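Note that this complex is displayed minus one protein chain, with the remaining chains in position.
Chain IDs A, B and C follow the sequence of writing; residue 1 opens each chain.
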């Protein structure tokens, strides 16, 4: 498989299944000398944790990260940082009903076909539980990039979307509500809507928007590793993601060049920012902003028709404790992946020219 | 820099600037024994070539590919395939006016900041001319993947979009018109619109849609190298791309899980295909389809305000022979990148399990 | 740093310091469906363990490996295999004397210069304790490559060397003595010699030879990733290694081509095997054999002159429990690295040609 590493210089490799002994990862390439705030790392993990509010899954997982290496006297040493999050809430019994059938729009069927069999408990490796390791590594990356600011937020749930751009929002309000939407009125609507969806045993999609501020000029490596291309891969690698756009995105398609071009101020900044902070794949110092589309979670608390391993039609019943809408908990994951991307490009930028 | 390689097993590394001696690449990892149809490769390059119709740039570049290695008696040998496309139309004089100023929404400014200076002729490495090498390699990949079908087409120009899904279109009509839109009525409208835009000295964006058929089950490497994540990176690495979505994409956000889930037929195929042929990052054998958003080209044939290297405001004038809308010529590029992605995952899938 | 991954398809990434909480690794790319014998893996680790005989370090480390992921119902699943070996014998007090000084021919000085400071306890990441993770991964690789045989042995200690080639030895005797030398008479001499060296508080170098049998034809990827080139890197990456040769090695230099060339038998095997089972970087099906030179361990149980961080000359005293000669414990490490190399090339060979 060998698809479990992200990054080229600031590299994260992860392991772990939903219902195995635990999950974790190795961060290789983190520079030496960073004083790590371990509580801040745990706090990021807590933002992702199940059971944190009434609109997310009620599974109880403490998700406590333990570091094994790469730190000495509170600082990174330049050696690989190994960490583990022990799984404590493995009710594998919950999943015996899916051992022999394939849940629609899950990875069950393709894992069986690709690998010959699968760890069916809770989705195994295909579970979004895997993203916990990303959040830990992203939190380390954020501390490395202490000058940059990463702020993601929920901008749409189902058809309920914000009509304001991030510049007209108070992003500081994001964490004040369970939905993680900085428009409090919309947040309340979204919250009600998610609760209603959950009552129906159904699920709904959403959009997470993200802004990165204080980005130095010059990050991104043409031609294949353009900053937005790798950012796109990073976001699309998160479970349930169906689309990515940055700057003017799909809306920019309908604009004329004469409107879309970002004119320069004397200091090299631009008057508008349809470019989304990236030109030719390289950061230009303006805010980077982008959107990530999440599909409705595939696990429904309803009965559904599907097939078993032999291709027989069966009626199954969704059970367990699942998120009716994934975006509130996806916010820290989006930030984590963004931080990993920026950390990697920060290191990659170092050799661009002789001094 | 070291960002000029794409792929892990079927690897393309490219070189070349818009106005240097030439451009080209090395395909490393192409299996031995493929009988290559060199005319078919040149034909793909011709689909991308400037001057092919009235709505694209009128530059005259023959774009003839020459292979240097990796072939023997008409077949690939398993050794690296090196190829060159000599630049024959280098009117560098055309670009002297941009040596000292930064064109808005181009990469001029960031290249200067990142590398200290730049080859300003025609955008140098940041020119979309670089994609010619991708088309050559993609054409080789297509022949390796002879069972799969790649069909891209223009589905939107400005606000003129198709309201039909690919299943309701005759994709065979794509190449019958200059726009490369399989809906002939829309194609005519789009063509008129592009001509009008060009008269204004302006540019307009568009969307390229793409379908991949006959995909084997099991391609894609979780968790970071999910099939759609790498596909997304591939597309976002093409010049002027601002967004990528696959399957239900951004529209899927507003759907409920009970509608969005793709129920199984007895043979493992699905009744609907909101998943876009990919589940958990792995192909499930259904059609893969996706959309790529292109911004309006930044080069306008108008006067515009910008800054010079010293930050002084200057009035400049767009010149040269440019595309008013990039999507017709982007169609073969999108296919090429899709083929490179699929070739790489075809090789990567081989070791998934013991036999 | 990002130098802690070995392999391209069968990939091992490791973490851990000598005196941190523990060490471990992630194997990414191991095919699904292998029934793993966990006791056999632990047995390999036991071959490397301190305290196993009178001629190795008397540290007591149980070195028990715990697997966290990638296994289900006894078989590999194709997902990353995460494992941890908890450090239980961290007498960090032993090392306070080296916090402020640099031990000669250790990595203390260069780590300080490269990273700004170091985890000085037991050498931190530069300790050979790190190789425990390699042995675990190598043991997994061996089970994947169940057809191949890996047999390393000690062929030289100081000036005491075997005058027989591996074909004239009974390699089955290797594990019958503490030195791991299959020539029992020489083994006894070597053992006495090592004991005498230890009494002197000194150390001595040695050579580990290794044979790989039943190698399929076709492993190795020209031109830079020739089989012996990667094997060489693998061996040279082991602590204390100063040289590597395969086949005729340095002695082959003095031979004429007319003697050195390996003539073919009708079945493609060769009469002689000066090539060491590798031609043009690709295995030819004959035995692969090579030698690895280990320097004398740098830690002496003597007083020695050195410098402190300020460059002042100081007299220090070697302490702790160290190996007087590293080669007996290096035998399983050499095998492990050889197995990792062969596992990776086995996967890499799969796409060499179309079927």
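Throughout what follows, contacts are C-beta pairs under 8 Å (C-beta built on N, C-alpha and C of every residue); 3 or more make two chains touch, one makes a residue touch a chain.
Keep in mind that this is a model prediction, so the values were computed, not measured.
Peer 1: By the document's own contact criterion, which visible chains does the hidden chain reach in the full complex?
Peer 2: In the entire complex, chains touched by the missing one are A, B, C.
Peer 1: From the list C:113, C:167 or C:199, which touches the chain that is not on show?
Peer 2: Final answer for the missing-chain contact: C:113.
Peer 1: In the whole complex, not just what's shown, which of B:48, B:103 or B:125 touches the removed chain?
Peer 2: B:125
Peer 1: Any idea which of C:14, C:76, C:151 or C:346 touches the chain not displayed?
Peer 2: Checking each option in C:14, C:76, C:151 or C:346, the one touching the absent chain turns out to be C:14.
Peer 1: Identify the residue among A:173, A:188 or A:352 that touches the chain left out of the display.
Peer 2: Result: among the candidates, A:352 touches the missing chain.
Peer 1: I'm checking contacts with the chain that's been left out. Which of C:71, C:187 or C:282 qualifies?
Peer 2: Touches the omitted chain: C:282.
Peer 1: Contact with the hidden chain only, please: which chain B residues?
Peer 2: Residues of chain B in touch with the missing chain: 1-5, 8-11, 13-17, 20-26, 28-30, 32-33, 66-72, 75, 77-82, 84, 114-119, 124-125.
Peer 1: Please identify, in ascending order, the residues of chain C that touch the omitted chain?
Peer 2: Within chain C, the residues that touch the unshown chain are 1-6, 14, 102, 104-107, 109-111, 113-116, 125-126, 130, 156, 158-159, 197, 200, 202-207, 217-218, 220-226, 228-230, 232-237, 242-250, 252-258, 260-268, 270, 274-276, 279-284, 291, 293-300, 302, 304-307, 311-313, 348-349, 352-353.
Peer 1: Spell out the interface residues on chain A facing the chain that's missing from view.
Peer 2: On the chain A side, contact with the omitted chain comes from 8-10, 29, 31-34, 78-79, 144, 222, 347, 350-354.
Simple rule for what comes next: only the chains that are shown with their structure count from here on.
Peer 1: When the C-alpha atoms of chain B and chain C are each averaged to a single point, how far apart are the two points in Å?
Peer 2: Centre separation, chain B to chain C: 46 Å.
Peer 1: Could you work out how far the Cα centre of chain A sits from that of chain B, in whole Å?
Peer 2: 26
Peer 1: Multi-chain contacts only, two chains or more: what residues does chain B have there?
Peer 2: Counting only residues that touch two or more other chains, chain B contributes 222, 352-353.
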